[in-house]
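The structure's right below; bear with me while I get my questions together.
What you see is the complex with one protein chain gone and the rest in place.
Per-chain numbering from 1; labels A and B assigned in written order.
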Amino acid sequence: MQELPEYLSVLKSRFGDRIEEIHAQHDDATAVVKRDAIVEVCAWLRDDEKTLFDLFLDLTAVDYIGRKPRFEVVIHLVSIPFRHRLRLKVRLDEDDPVMPTIIPVYPASNWFERECWDLYGIKFDGHPDLRRMFLQETFVGHPLRKDYPIAKRQPLIELRKSEVRRNDESVEPRPA
Amino acid sequence: MATEEKTFVGAAEVMDVEIPIQEMFLNMGPSHPSMHGVVRTMVRIVGERVVWADIEIGYLHRAFEKQCEAQFWNTAIIYTDRLNYVSPIINNVGYCMAVEKLLGITVPERGEYFRTLVSEVSRVADHLTNVGAAVMELGAFTAFLYTMKAREWCYEIIEAACGARITTNFTRVGGVMADVPAGFEELVRDRVKQLRGVVDEFDKLMTRNRIFIDRTRGISPVTPEKAVAYGFTGPLLRAAGIPYDIRRTHPYSIYDQLDFVVPTGTTGDVLDRYLVRMEEMRQSLSMILQCLKQMPPGPVNVMDKLITRPLKTNVYGNIEGLMNQFKLVMDGHGIKPDPGEAWASVEGGNGELGYYLVSDGGDGPYKCRCRAPSFPLVQAMKEMIVGHMVADVIPVFGSINYIAGEVER
Partner (left out) sequence: MGIDKGEIPGVALTTKLESLLGWGRKYSLFLYPFVTACCGMEYMSVACAHYDIDRFGAGLPRFSPRQSDLLLICGTVSHKIGPVLYRVWEQMADPKWVVAFGACASCGGPYNNYATMQGADVCIPVDVYIPGCPPRPEMVLDGLIKLQAKIQNRQIPG
């Protein structure tokens, strides 16, 4: 375990048990935040003069199938003045994959949240326009979940011939 | 013929008449010549002014993440080529850096220099394509031919380094695919000299061109605050005046040993973005020569048999090499980082290109996420074109360098 950067300890002391866990594996400062606190934590991180995480980089999710809670939403932030990086995580249960939107704090997260809804089926509470990002509206299911078969296609038009390849068994997802 | 009396109104009278203007819905794409790749831009226009816009993407969603999850750590590199296919080497480098972070290894210095050198060539190719295509859409076809000619020289260098022109598959976990080839230095020096000439030529042709300036100056200016709020990185953020370049702010690889300037703009309009890209090309060309000069001798790959593949002469020549190759490529063997996660980011052609990898201790990524730099740029395009003329959609779209493979992954 690497040494924790200062801003991570400050974050932990500011929010107490609403931060579930902090660590700095591979030098990446990480904080696991409770779902209800995420907007507040983001707003504080952006505005506090010791942290100033002003640039939103990324929002994605990971599907740890078989683990409880199943989903983890991962947010990456960077501070331009201090050159810090931070990863925030929110753990979400399989039965209730809903998270408050962080658009009020980081407007750039709009499309990232739509993408996350599209591919992982995680709902963002309060998102103004939660449509699918990449796939067609008629698509059934959320393809980046580990239980969606990789080669299950949903064509929009009548096809002239079969799409099954000779080695299609081999592209089934590996057992987790 | 029906004899209907028509009264013709003179020009002076027309000026007084209020012409009723209807709002019109205009759809550009998905298959449209000025849309790089397939993207659908929908605008509502009143007269010629855009009052509302929406962008639909996803026509090139190729399931990068799902596909990588079914691959090994090394074989997933080929999918990173096809993300930003204009500068694939930078993608390769970013992905490999993330895997190396997971493994906790460092690449030998010569390998880092070689990666950096070819990355910078790739960046020049990226910017050349971008500025060339952007000015072509404004009507300057000749300038586009200049940049395409120069891009071929970039491809010659890349081809000498890895054997392919576009989809390079250049890096390996722990190094690069092969050492610097014979005659590489002369080739690079020669081509850099020619590239400099073309950049200067292009500069003379376009930068002070009246039509070009009229079409680009003051179009969709972005303030620094807005640029940060939109999540801009790369040339667009720098054009808005914030000198945020990962090569300088979070130096990776050997960028702390190179001498370069981070150009910035002032207003963040389309012209500034163009000027920043032009200057970055010059800086990249100078960095290429610095890399050549400073490149130390030594290995290009990590000297670890559990990570680096053996030389082909050993694979076909002796049993140890063959076994080593087998152990690295067979299902269930190969590179196995400890469970964990890592984020590594590089300065891509369009900005911060980040990879977030999760390992479950297996021989392939459990999760492979690419943070595409142009994704937030396309997101912000909605706001960037509202209020401008419909003809300005094209230069704005050209300036954000929409790369479908990267945005839609």
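Note that in this section a residue touches a chain if its C-beta (ideal position, glycine included) is under 8 Å from a C-beta of that chain, and two chains touch if they have at least 3 such contacts.
Because the structure is a prediction, the values reported are computed rather than measured.
Asks: So which of B:I45, B:A63 or B:A240 would be touching the chain we can't see?
Replies: The one listed residue touching the chain not shown is B:A63.
Asks: Using the definition of touch stated at the top, determine which of A:V10, A:L130 or A:I150 touches the missing chain.
Replies: Residue touching the absent chain, from the options given: A:I150.
Asks: Out of B:R165, B:K226, B:H250 or B:K336, which residue would touch the omitted chain in the full complex?
Replies: Reading the full complex, the residue touching the unseen chain is B:R165.
Asks: Against the chain that's been left off, what residues of chain B make contact? List them.
Replies: Chain B touches the chain not shown through residues 30-33, 36-38, 58-63, 66-67, 78-79, 81-82, 85-86, 129, 144-145, 148-149, 151-152, 155, 165-167, 404-405.
Asks: By the contact definition given up top, give the residues of chain A that touch the hidden chain.
Replies: Where chain A meets the chain not shown: residues 134-136, 143, 148-157, 159-163, 165, 168, 171.
Keep in mind that, in the parts below, only the chains that are shown with their structure count from here on.
Asks: Using the average of all C-alpha atoms in each chain as its centre, how far is it in Å between chain A and chain B?
Replies: The computed centroid separation for chain A versus chain B comes out at 24 Å.
Asks: Please give the residue numbers of chain A that touch chain B in the complex, ascending.
Replies: 25-28, 54-58, 60, 62-63, 74, 76, 78, 80, 83, 85, 87, 106-112, 119, 132-136, 143-144, 150, 171, 173-174, 176
Asks: Using the touch rule from the top, collect the residues of chain B that touch chain A in their complex.
Replies: Chain B reaches chain A through residues 57-58, 61, 63, 65-67, 69-70, 101-102, 104, 228-231, 233, 242, 244, 249-250, 340-343, 345, 352, 354, 356, 358, 360, 362, 364, 366-367, 369, 371, 375-376, 378-380, 408-409.
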